[in-house]
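Every protein chain except one is present and positioned as in the full complex.
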Amino acid sequence: MRLTVYLAGEIHSTWREEIKQKVLALNLPVDFIGPMENHDRSDNIGEEILGEQTSAVFKDAAASSFNNLRTSVLMHKADLVIALFGEQYKQWNTAMDASTAIAGGKPVIIIRPEKLHHPLKELSAKASATVETSDQAIKALSYIFE
Amino acid sequence: MRLTVYLAGEIHSTWREEIKQKVLALNLPVDFIGPMENHDRSDNIGEEILGEQTSAVFKDAAASSFNNLRTSVLMHKADLVIALFGEQYKQWNTAMDASTAIAGGKPVIIIRPEKLHHPLKELSAKASATVETSDQAIKALSYIFE
Amino acid sequence: MRLTVYLAGEIHSTWREEIKQKVLALNLPVDFIGPMENHDRSDNIGEEILGEQTSAVFKDAAASSFNNLRTSVLMHKADLVIALFGEQYKQWNTAMDASTAIAGGKPVIIIRPEKLHHPLKELSAKASATVETSDQAIKALSYIFE
Amino acid sequence: MRLTVYLAGEIHSTWREEIKQKVLALNLPVDFIGPMENHDRSDNIGEEILGEQTSAVFKDAAASSFNNLRTSVLMHKADLVIALFGEQYKQWNTAMDASTAIAGGKPVIIIRPEKLHHPLKELSAKASATVETSDQAIKALSYIFE
Amino acid sequence: MRLTVYLAGEIHSTWREEIKQKVLALNLPVDFIGPMENHDRSDNIGEEILGEQTSAVFKDAAASSFNNLRTSVLMHKADLVIALFGEQYKQWNTAMDASTAIAGGKPVIIIRPEKLHHPLKELSAKASATVETSDQAIKALSYIFE
Amino acid sequence: MRLTVYLAGEIHSTWREEIKQKVLALNLPVDFIGPMENHDRSDNIGEEILGEQTSAVFKDAAASSFNNLRTSVLMHKADLVIALFGEQYKQWNTAMDASTAIAGGKPVIIIRPEKLHHPLKELSAKASATVETSDQAIKALSYIFE
Amino acid sequence: MRLTVYLAGEIHSTWREEIKQKVLALNLPVDFIGPMENHDRSDNIGEEILGEQTSAVFKDAAASSFNNLRTSVLMHKADLVIALFGEQYKQWNTAMDASTAIAGGKPVIIIRPEKLHHPLKELSAKASATVETSDQAIKALSYIFE
Partner (left out) sequence: MRLTVYLAGEIHSTWREEIKQKVLALNLPVDFIGPMENHDRSDNIGEEILGEQTSAVFKDAAASSFNNLRTSVLMHKADLVIALFGEQYKQWNTAMDASTAIAGGKPVIIIRPEKLHHPLKELSAKASATVETSDQAIKALSYIFE
């Protein structure tokens, strides 16, 4: 049994790479997927495909359609979503991805520092599990295979 | 035909009251529902029902279960969700409510100031419509009845 | 038992009004809903709510979001969809509304002149019934109550 | 990860072949499926299987059942639908296939020349993304794998 | 609490009328719906609406579309289906209606004489309950309100 | 807004009556439904309708079909399920009703004494909220209307 | 692309074997599944597993549970159902399997002699296609791969 795990969350740090390497070291049969991690490319993909847009809002609208397309295709392949919330950025995309997965019956692990417990309390209560570190999420993932 | 509209979003300002009064003035056949707007009560409802909890995290966990219960029951009654994003607070609850509604096939209108277009671009692309002010949302609501 | 019927199709003629009056004359307990029938208003609703847009495409994009919002809310209320195809216009909206209803398990009656049988053959095969005139659609509607 | 892409749209030009060859040249792990592209065979399949029919309408009815059977089986296999709208033909089948996919939660890319923006505005607003050329659709497809 | 009950099954005897009168005598808050009980009208409805057809098969095809339309609209309103199987006729419609209801999560009571237990054994095992007489079905219906 | 609440759980005590009276005293707009509370009647309903059965197992099989029929019809009407677990009896019916509601997206409040926390821990984690007393459940119910 | 096809219908003739051999000769990538074709075994499976039952009805009830189990597991694997109706037997199982597949969105081909058109008219209208012979069904199956 292999599992496909979608890693939702911010794309400004290397947290996905760390999870992937640690899971690889554990020999867990997991394939990881996730959003475009090159932030500029994620922001520019609309203009890259459709050409220059006339305002920042329209540039964003164009980009969002291709980002949503990508997420929608990949999320259908996921057995499990791990969603990381950090202290920076609005991260409404992360809340959207986690909520969409939950609404579709897909299990979700939320990673968040304890100090974010308050604004995440309702989403945490709907997720399968909430942890504070990537290592804890990996333990939860590993537990599925034991 | 009456419509039931769930007003998702922050509970620190009077935006819901303004919408309700303007819609009342327009004689639109709309019933509004939404989250507990008394912020302290929303935060304390877990301890109010279950008694004092042993930490802030557990107090939040207790409160979130009753807030989610309330939202879940009411959201099932809604024909339409209007979700307001402002510049303060994390508002992950708002993103969760809007995304849950979208995933369940419920139409969603997002209200957000233009300056928030970037972090909301993917969620906006999945909503039925995005506007910048409550008055615009009311016009959209009114359009359904014309 | 009352039924709510959504009348999908072009908004350049008075076919809806004729159906409504004939059904009223038959005393059938039917409530009709449908798209905005004022064509200019349907095209301009985006700019009316959001203000002037920078191109015809963006004007259309703005309008479509409010038209889709309206259709989505109303279609949820419908027990039955009657979709009329005529010889003019692209009518992709009509095909979209009929197909969306069929995919969601809602019964659909298609009205089309016989000369359009060829391009509609696959959609007709998925609809509950296909007729050629509004009078035939009314007979079908009336048959449900007999 | 391989993706299966259903190419919906008219069957009078070679647009599918062009997409397939370009995607092959990019080494993308994509399997393409789609409707019967031999137009005569698509129109005659009913009589070919069931024997001569008594009128053009019945010939069409017979053909449509086997075309719908084929589309239904194949569409279930698709991860993504690319739907091309051109300036000729009614293309209600294309609108039906795209709308059915959208209603079933399948991501859809619409390809249409800009001049068709107006009649497609509502369908475009429901699709994941809208582009103007096959090359843009291929870029969007490629973006999913990056 | 009122319940709407769809009475599926043959339309050659007066079993529906007997159930309705007995339930009325019990003052149960039940609304009954069901297929067109005038057998000739059910067979002729296609030609009545669309005009004379060129063969018995096409006459049947035309009638079936309006009968399915009727059943589809009404079945959506039903809280419960009572399906009667007797010893005459093919009754594949009855099996279809009962199976469609079961597949959609609607409770079904099957009425059949004991001698039909063998060919109905799999369908009975999927129904909520199987009884042998209308009076037993009425007791089951009455039990819901006690 | 009225809510319909299904009270799942054992039928040997008067807990439902207490909840109903307290909710009545609070003037909450709630309609309560639930299983047959006459235990003998619940056990005997199969023989009462179908006649004497040949063994205790077959008597139970007959009864269960009518109890499931009743539950299925009523549960569809419920906006919310309150499921009480006590210290006596197997109560697998209660677990079944709560789990069925959760799987169907219906909000569930579990009432259980703290000493039962261990065997209910996984079901509690899937319910909307878990409380220890009927009074707490009533507070949760009341909170929805505030 | 391989397809899995469930062959629903009577188990007293060799029609399944003929279809399998002809499809094999055509080299179509199809895996066939279906009900237990040994009629005695199908009737006796309940007693074979659970031991002798006390009446013919209980023997049937026992058998039906294992036949339904088998069908349920296998039907989930099917991309397509071919359902054959002949002139003998009640064949309510066949109508049940076809209707269940249709209700679940699975494409269905009905094979029936023309003389059965009347009692099958409503089920035919809901199936993807209706043919008269196994050879026609094979042509329809083959058409999907062309």
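Labels A, B, C, D, E, F and G are assigned to the chains in the order they are written; within every chain, residues are numbered from 1.
Note that a contact is a pair of C-beta atoms (placed from the backbone, for glycine too) under 8 Å apart; a residue touches a chain by one contact, two chains touch by 3 or more.
Keep in mind the model is a prediction, meaning the values are calculated, not measured.
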{"item": "Option touching the unshown chain, where F:T4, F:N44 or F:N68 are the choices", "value": "F:N68"}
{"item": "Missing-partner contacts on chain G, residue numbers", "value": "31, 33, 36, 41, 45, 48-50, 65-66, 68-70, 72-74, 76-77"}
{"item": "Hidden partner chain, residues of chain B it touches", "value": "54-55, 58, 61"}
{"item": "Residue numbers in chain F that touch the chain omitted from display", "value": "56-57, 60-61, 63-65, 67-68, 71, 85, 89-93, 95-96, 98-100, 102-104, 114, 116-126"}
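Criterion: only the chains that are shown with their structure count from here on.
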{"item": "Equivalent interface to E-G, taken from A-C, D-E or A-B so that over half of the residue contact pairs match", "value": "A-B"}
{"item": "Chain B and chain F, separation of their C-alpha mean positions in angstrom", "value": "31"}
